[in-house]
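Below you'll find the structure I mean.
With one protein chain withheld, the remaining protein chains of the complex are depicted in position.
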Amino acid sequence: MEQVYRLTISCPDRVGIVAKVGEFVSSHGGWIIEANHYADTSVELGGSGWFFMRHCIKANSLPFGLAEFREKFAAIAEEFGMDWQINDSAQAKKIILMASKESHCLSDLLHRVHSKELFCEIPCVISNHDDLRSMVEWHGIPFFHVPVDKNNKQEHFDRVNSIIAEHKADSIVLARYMQILPAEICQQYAGQVINIHHSFLPSFAGAKPYHQAAERGVKLIGATCHYVTEELDAGPIIDQDVMRISHRDSIEDTVRLGKDVEKQVLARGVRSHVEDRVLLHGNKTIVF
Amino acid sequence: MEQVYRLTISCPDRVGIVAKVGEFVSSHGGWIIEANHYADTSVELGGSGWFFMRHCIKANSLPFGLAEFREKFAAIAEEFGMDWQINDSAQAKKIILMASKESHCLSDLLHRVHSKELFCEIPCVISNHDDLRSMVEWHGIPFFHVPVDKNNKQEHFDRVNSIIAEHKADSIVLARYMQILPAEICQQYAGQVINIHHSFLPSFAGAKPYHQAAERGVKLIGATCHYVTEELDAGPIIDQDVMRISHRDSIEDTVRLGKDVEKQVLARGVRSHVEDRVLLHGNKTIVF
Amino acid sequence: MEQVYRLTISCPDRVGIVAKVGEFVSSHGGWIIEANHYADTSVELGGSGWFFMRHCIKANSLPFGLAEFREKFAAIAEEFGMDWQINDSAQAKKIILMASKESHCLSDLLHRVHSKELFCEIPCVISNHDDLRSMVEWHGIPFFHVPVDKNNKQEHFDRVNSIIAEHKADSIVLARYMQILPAEICQQYAGQVINIHHSFLPSFAGAKPYHQAAERGVKLIGATCHYVTEELDAGPIIDQDVMRISHRDSIEDTVRLGKDVEKQVLARGVRSHVEDRVLLHGNKTIVF
Partner (left out) sequence: MEQVYRLTISCPDRVGIVAKVGEFVSSHGGWIIEANHYADTSVELGGSGWFFMRHCIKANSLPFGLAEFREKFAAIAEEFGMDWQINDSAQAKKIILMASKESHCLSDLLHRVHSKELFCEIPCVISNHDDLRSMVEWHGIPFFHVPVDKNNKQEHFDRVNSIIAEHKADSIVLARYMQILPAEICQQYAGQVINIHHSFLPSFAGAKPYHQAAERGVKLIGATCHYVTEELDAGPIIDQDVMRISHRDSIEDTVRLGKDVEKQVLARGVRSHVEDRVLLHGNKTIVF
């Protein structure tokens, strides 16, 4: 993979954005190797009237680095009222993983990072149980066991919060962590905390979704990867998928089959996040 | 397709059911060409403890017809407390279709019947609008336009009910009929009325499910084929499926994409019903 | 759907294309509501080194029509060595459908056009059998029965060719036409003839693909929508899909199940073609 700068922009739509950004990049010799645009419908038609774009520019085609890019681009950004960022694909994002006792999502993500399929740095894993320590440590990654029970939630999350701060994490991935994050953490890391919920949301939010699914007699089960917000299982959805089940599948079968959907959907969502493919707008995502 | 008798059985599970039924069939020379069994887990394990089976027996391998089969089999059925029926595959089920203005599900079902892909008889189509008359009549099927508005619901459903009765329908398929059936009809035709709902239930029950889906920002849309019960969109599910959408898809795109899922899921559900593949148990289905 | 001009461009990749095109459009006040770009990897990395784009520009945002657009844009197109075209979304493409005896694909496409789900004009249907005449004529579309046998192939295709010419068709869709087009027609209408093949190509090209699939014992069957070239079932693929089958499915079941995949894949491919979403490059397609 060649080194690129990933420029993402959200702003109110109007004539001339693509031209202006394109002209800026090409005037400095920048070579765009991947470009995505999306214009939501106008406000009169029930849309937001916003415009979203993501450009990958070959790093070595530009005569300057990120700092200078940011400086030079600021005027355009201001003119169009852009929410924007630019990142260097060679700079690994720091992602803290949080888990509980179930290993499938954690093991899957660790393997993808280990085998260089997913490019990011895992500064540490935090868990409220000690079960997965050996698996994590085999990967050479520090493991923090921070127990939690109904009497020490505040203390638990204070410790979690300080570990996150210490490791200067860019993002946090809840790989079946099974605890509800307090509102402060949701707010402090808004758009940076990714969860996998083991149902096709909005069906079966909350506890024991596979049991809820069995109770209702659905013919497909699913999983949803979403950003965490204060409202449980209600944040912006990044990716979802489903798997067919039948009357033959017991709850145990369903739980087992669901694991495969969970880990795939989580891995896809994390990859999109890591590659700056997800643009947030209100409670929705644009995934380029 | 060779002519078969389709025997379906539901009863409390215990040792010897398969042996007894198998022995009965083979003692008369009956050749079973398709057999399905399912035993739900026992009550102690949280299941219903019921057993379900469906056998297709070559009609010409038996020395008697359905009437005599029913007579001879009655003792076994009683011994095991069976809910059971036996049908002749050569006897087309009579299915009344009900629609509104949207033609995709109706057109799809009519084509499947017309091209002999789906074996059943459509004695008539009932609609609260006159728009689809020509399409239906081209197939040589009577079309009843029974208008409805908020002031004549009782009258509308009385007329609908009498048309159903006149045509001696086995089943009714709501092919995007868009009206809520009154409780009397739901009860009278329990297990015989099939609906297609344009969402992946239990998400987005009720009105405008695609708008609800867009509002929530889901990444897959779906459709659900289910038996109608008094509670709206809450009856036993026969089949479901989904389709991937993205931020690019407007509401209009979503509605259009959804039509393909709706008609496929409905057609699959109706086929399963027509072939006596669906066994009902409480609010769940066993689909062999 | 608001009226747009659809601009599609293929050219060797280099710095400045997006900027130049964007600047041209915005300098005339053009509002881009949908934009797609794709840069194939460079020749050194094994790619073609080509760049592809598709823009939808609001027709009423430009001060001129297609003729003047073409005139003004010509200089840029020449500078970058572009293969390009611009079409008006309000101008229905004329698509001739060809079929044989099987009705599922034809019926599906006709219904989509009839219900305004697919925007195009069907000037006529040509078939080597008379079976589907009534279905076609119900839609108010002329039906040409042009019989073919092994002794009159030349005559058959001369007649087909003259019907196509008379109706000034933009494109031809082989909706299970089951005859091999002669090389002259393939060449004359290169990139304009779409076929549906009832297998997941390149597996099972040629005759009786479902029988070939059954023979091999595959667990999924498929369908492929592709542009027709002189080499049988080897042209550029527009879309493909599959469906799960099992040992339970007989050849008849497989043929029936396959129909649903065929008609869906064909409909998706035709829609992409109609909306100018398919860019051809060598034997591959870029589908925006």
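Note that the chains are named A, B and C in the order they appear, and that numbering of residues resets to 1 at the start of each chain.
Keep in mind that, in the parts below, contacts are C-beta pairs under 8 Å (C-beta built on N, C-alpha and C of every residue); 3 or more make two chains touch, one makes a residue touch a chain.
Not measured: the values here are computed from a predicted model.
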Residue of C:43, C:165, C:180 or C:220 touching the missing chain in the full complex: C:220
Residue numbers in chain C that touch the chain omitted from display: 38, 40-41, 46, 200-204, 216-220, 222, 236-242, 246-248, 250-251, 283-287
In chain B, positions touching the absent partner: 15-16, 18-23, 25-27, 29-37, 39, 61
On chain A, residues whose C-beta touches the chain left out of the figure: 1, 34, 103-104, 107-108, 111, 115, 117, 134, 138, 248, 252, 256, 259-260, 264, 267
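Following the convention adopted for this analysis, only the chains that are shown with their structure count from here on.
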Same-site or different-site touching of chain A by its copy chain C, using the half cut: same
Identity of the chain that, by mean CA position, is farthest from chain A: B
Where chain A and chain C are represented by their mean Cα positions, the distance between them in whole Å: 36
Touching two or more other chains - residue numbers and ranges from chain A: none
